[in-house]
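What follows is a single structure, and I will ask about it in a moment.
Yeah, one chain of the complex is gone here, protein chain that is, but the others are all in their spots.
Chain lettering (A, B and C) follows the sequence in which the chains are written, and residue indices restart at 1 in each chain.
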Amino acid sequence: METHSKATVCYAMVIDLDKCVGCGTCNVACAIENNVSVPPPEALENRGLTWMRTQRVDNGKAWPDHRTVTVPIPCQHCEHAPCIHVCPVTAVQLDESTGIIGQIPTRCMGCRYCMAACPYHARYFNWFDPKWPEGLQDTLNPDVAPRMRGVAEKCNFCHGRLDRARELAAAEGRPAAEPVHYTPACAEACPHGAITFGNRLEEGGPIAALEKKPEAFRLLEALGTAPKVTYLSREPWIRRIGLSRLDRVRGHGDGPEGA
Amino acid sequence: MTLDLTRRSLLKFMGGAVVGSVLSPLPWKLLDDAAIWTQNWSWIARPPRGPVSHMFTTCQLCPVGCGMRARLIGASFVSAWPVVGDPAAAGTLCPLGLAAAQMRYHPSRVRGVARRARAAADPAWRIVDADATTGELGQRLAACRSRGAGDSIAIVDLRPGRAMSRLYREFLARQGGGIYATAPDAWQASAAAFAGMATVGALAPAPDPARARTVLNFGAPLTAGWRGRDIVPHAAGGPRLIQVDPAATITAARADRWLPARPGSEAPVALALAHVLVFEALAADARVNALADLPHENGSTLRTVLADFAPERVAANSGLTPAQLRDTARELAAGRPALVLGVGDAGGGPLGSEEEAAIWNLNLLLGAVGPDGALGVRPADTALFDEPAGPAARSLSDIPDGSLDVLLVDGSFPGVPVSAEQLRRKLRGPDGLLVALSPYAGGAAGTPADLILPVFAPGEWVEDVPAPALAARSSYSWATAVAVPAPFALHPAEWLAQLEAASGLVVPPEGGKSGHEAELKRRAGVLQSRGSGQVFDPADGNTTDVAAMSDPDLLAGALARGARWSDKATLTLADRDVRPLGQGGGLAARWRSLAGGRADAAKPGATGSLLLMAGGGLAPAAGAITAPVLNKLYRESGLQPGSRQLAVSATTARALGLAEGKSALLTTAHGRRRVKVRFDNSLPPDVARIAAGPDPADMGDPAASADDRTDIPDLCGAAERPVWRLVRADLQEAHDGNA
Amino acid sequence: MDRQLIQRGLDRTTLPRFLLWLLPWLLLAAWGGTSATQLFRDGLYHTNMDNRFAFGLWIILDLAIIALGAGAFFLGFMTYLMRRHEFKQVLNTAVIVGFVCYSGAIVTLAIDVGQPVRAWFAFWHANVHSMLTEVTFCITCYLLVLLIEYIPIVLKNRRLRTVPGATVLEFNLHKLMVVFAGVGAFLSFFHQGSLGGMFGVLNGRPFAYREGVGIWPTTFFLFIWSAISAGPSFIMLITMIVQGVTRKKLVDDFVLSRLGRLSGILLSTYIIAKVADTVVWIMVTLPGKGFDAAEFYRSDMFGAWVLFLELTVFGLLPATILLNRRRVEKMPWLIAGGFLTCFGVAFNRFVFTLQTLSVPTMSFDRFMIYWPSQQEWGVLAGVVAYGVILYSLSFRYLNLFPRERELQTTTGSN
Partner (left out) sequence: MLPTAYEFHWDTGHIVFLGIFYTVLAVVLSTVVVASLRARRDMNKRRESDIAWHESFAEMSTERRTCRHEFDGTFDAKVCGHEFACGNCEQHRALAAAGGGDETTREATLAAAPAAPATPPDSRLYHRGHTWVEARTDGTYDVGVDDLLRSCIGNPDRVTVPGVGTRLMAGTAVADLQRGHVHAHITTPIAGTVVAVGDYEGGRLYRLRPNDGKARLDQLLRATEARVWMLRELELLQARLTRPGEALALADGGELVDDLMGAYPDADWDAILADLCLEP
């Protein structure tokens, strides 16, 4: 994995689709942790904010051969991220020391170029003024700044939790250079343990091992974006969802159908 | 030099000033301030500030009662997280629980005693004077009591077994024989069906999938149901899983064997499997075989009844092949200890007692009951806590329609599948008063109510949480108070005492808030004095044996810190306590009537072209109160289809002339509802599924709970029949603007 | 009433009739103003864009009008630097059309961004690697240049030229116009290009992504080329429309023909480049990204006809018409060729914006369609109306066509 040579930390995520049952716990945990607001009831489809989107994908066949998989799609934190270099206001940044691609909402001017650039549709726009029902501000997480209308936002591997973990490490007197271990909200909440998160550069760590498994695949690998989110499945048809539309159909007979 | 101020010199001065200020730090300071201003606006929500702390409690949003770590910023309860190692639900939390912190600020929360005139043109909730309302209600109770009609007062307790439940029962006893009722959900109904087959009295069934090598599961979704996490698929180190499921769900796909039985054919399928076990002599052993020959009414035995359910005969209506049924039975027999679960879909209401009986029988024949079986028993809650016998709990459906003057519904539980229509039918005409003790103007209690008493929201008070029905072991914990209570919220026990005083009675010491607290302490004391079981401490993850606890108050102290007591092992049920064909008889006849399938046996409306399955939602009841953030599941990701979406396979929909996303009218014999057609090719032909969950269009918007809406349970006839998970329905494209 | 403001000898209609002509455009502008107010006040949820359709009507509008406004810089370049003085006859029109296009685009962009008060962050926190930064810088600078080019035209207003300083300033600015023409050409070259580059660099969007030539993708050059092919045609069409509406002869016919032919020459070379680029995209770029061009042309909305239309009906056809010396002298041919060229460049921008977003990237994505909301149409109408109003005012009160008076006297028309 070609990556930032000097860095000793590169956070990555592995999602085992054979364990995922599509309960949506990750979505809710993410929203609770990151103060992701709820659009008003009249909002159109595709206007919501879900840093962790869960997409239902099926094999295109009819009952009883029909099979479904749910694919949680957070920001893929690509090594060659299409969103960074397009942002005119430097609001999207790669943290070289962690590999996390951050979004600075207070700088974003809302041009949405990054959203057009992202092939994973992992970026969301605040179409509405984020309004919270009365009193609900009291349940917001102080570690994550709430956003305002008109800016883009996305998963940042729970950067707020990373900051807390760093504070804790500093308080415990651990050296700053030492890699910090933390768990994003989705990984903590997943009731089926489908999400593994960690430092892929850690020797003998779980991420490095999982990423090398034969059932590992990434979404749209041929694009060359090199996502840091890896998926696992033993099912061949599920592994093919990472291909492009025609490649998935061609030679395999499984018609793709988003659901 | 003269000072001659001309316009020209003034302009020059101004020009110079402009140029000069550009060279000063002023414009850069202004730019900087402008940049800061555009980034920090006063109207951006401000999270609370303060030191971070954690408290441990138990989730009160569903019967499972998962352990919960509450994160507090200062005094604000900001989020809930799972407790690693907690015995309930393997230390996980579902989306409902994760969003528990938001429940206190739900938009539909009632901020005072609220009343509405349902008949009026404007049935909006109005805040009324609390004392006057309680006084009026007390006089009503007094009037009922004085005319000897104590049974025209009832309390429906949606979560029986709590300390509060005991307070309700005692209150009713003092009111001259009021009715204490429960509305059993799928689990409670299943446990009740088991009790009908076994002379167990104070024992409840305790199936333990962890002890089974094979699990046969009738329809319970692993995806979103409450039971899902108990059953880990074989591939992940769990038991072999055989899933009976009409749809090609994720659970079905993950299972080691999938039986795509037609909806409603659960009972015949279970009986056909039992048939194979008995007639191929695959049953556990001679001891178990003897069960099949226990004599019953008219000389019939289980063996003679099962003779009618040969796989060849059942296959036709179940959509399965005889070979599939025989192979499954053999697989079960070979894979002992095996366990058959029949809870089904938590959102879809109970399976019928016939299905449950067939399933429990299958368990018996597989030797699940016995020292080596996966099905144990545990003490019922009342027995566990040495409660004195009060008025017996009745099922809501057993209360005659039109018989109640005052019906109190404990709605502190925001969503259980109870039919609003059914509740209202129990009232005596328009004068009957339905009183909800509920934090919300919605949900099972708030939706049909005339009067809402704004009780504490989850997390605002200490309440006890007994083990859910069908739990493998008894357990007990307290939902500790992690949040500052809302100033307008009432303690249910305290209000009950006020009501009692208003009805002219003297409140005994075991009533009121102090009575509730005393009962909690008493229960902790009883458990400690029993000396069995262990206590899980969420703060450090350690487990301590109760027997090792010396101080008599230790358990109460641990519970107050969010610890969970659980029993170590289940009890074994003796063979002689079991009667396969039940206590009252008639089961054989009812089984035969279901040979064609549940939906066809349903009395009215058996003419529809579609089989409508209700259920599959995370929140169990339509109109249930769920946190605003649950919108992520219901609307933004579409993971939980709402109750306005009807799933059908593309082929079926096209045969009906319906395209995806089209608006359609769904009609059953019990009502109709406007739905949006959603293609779901995991469903078999001619089967439609509707979620008995919240309607995404109504999420976070209490005003949208209009009266003209048909709840899914009502649409499926829940007010008229106990089993409403399946009904015949028609679907046609909707052309007009209103349903 | 306003006679004193109208150039002597120019026949302009009466003020009431002029106001009557403006009325519908003012109404459209009011619609645009209302829409913009709503959008600024409430946010972008009034649009029909969503997280998948992050760009919509406005970006198409911006790209199209900036491409069509390319006549301003290109004719300035031809007149001042290449010394083709015949184009001086339409240069004022080109400047005003350019000004309208660029200022309209900037206004639309300001409405389009979610945080207009932070729009200046594009300068303050500029990410120099972003094509959009290049676009922002160049468009803003070029608008400044256009404003400076506009000033002399305004200063020649009958009333203003009685102010002695105005004429002197106009005279001195005009003497240096070659500098502005040069700077304008430089800036336009880069922003037309970077608008194309905006799409070409989307390495996550195979439909838009193109191979690089130097530090820019091929779309960078194709957008410049298509813009300068359409620019002269658009100025030609506008001139013809103005001639038609006012029923006056304003420029010599040969100027229009030359504009058309200029378009034709550029368009024919552009089409060759575009075909080559498409072939490389289909044969090399897409397979390298794991995609097949066929999958982009499989929806009901975007079939292979899109590509066919762009290359033939909007490419080869107008190129053949406009290249022919005899045809460009016949007005119907000229109009047809010019219109197809202009529509073609707008269509190209439409395809790059909308189809890029509507075609799926991941295998389970769906083709999506989008229809703008009333407010989005309102802003479009407002921008068009603003252009018509500004041009009408300029035409009435400024001397846009140097040959107008002479052509009027010689033809004797009124």
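Here is the rule we go by: contacts are C-beta pairs under 8 Å (C-beta built on N, C-alpha and C of every residue); 3 or more make two chains touch, one makes a residue touch a chain.
Since this is a predicted model, take the numbers as computed values, not measurements.
Partners of the chain left out, restricted to shown chains and counted across the full complex, are C.
Only one of C:Val117, C:Leu173 or C:Met368 touches the absent chain when the whole complex is considered: C:Leu173. From the set C:Leu28, C:Leu68 or C:Val145, the residue in touch with the chain omitted from the display is C:Val145, counting the whole complex.
Taking the whole complex into account, chain C touches the unshown chain at residues 3, 8-11, 123-126, 128-129, 133-134, 137, 141, 144-145, 148, 156, 158, 161, 164-165, 167-173, 175-176, 179-180, 183, 186-187, 402, 405-406, 409, 412.
Everything that follows uses one rule, which is that only the chains that are shown with their structure count from here on.
Each chain gets a centre from its C-alpha atoms; the one nearest the centre of all protein C-alpha atoms is A. Measuring from the averaged C-alpha position of chain A to that of chain C gives a distance of 39 Å.
Chain centres here are Cα means. That of chain A falls 31 Å from that of chain B. Residue positions 115, 118, 121, 124 of chain C each touch two or more of the other chains. Residues of chain A in contact with at least two other chains: 43, 48, 55, 107, 129, 148, 257, 259. The touching residues of chain A, counted against chain B in their complex, run 18-19, 21-25, 27-29, 31-33, 35-36, 38-39, 41, 43, 48-50, 53-56, 58, 61-70, 106-107, 129-130, 132-142, 144, 146-148, 188-189, 191-192, 257, 259. Of all the residues in chain A, the ones that touch chain C in their complex are 43-48, 55, 57, 71, 78, 80, 82-83, 85-91, 107-113, 115-121, 123-129, 148-152, 219-225, 240-248, 256-259. Listing the residues of chain C that touch chain B in their complex gives 115, 117-118, 121, 124.
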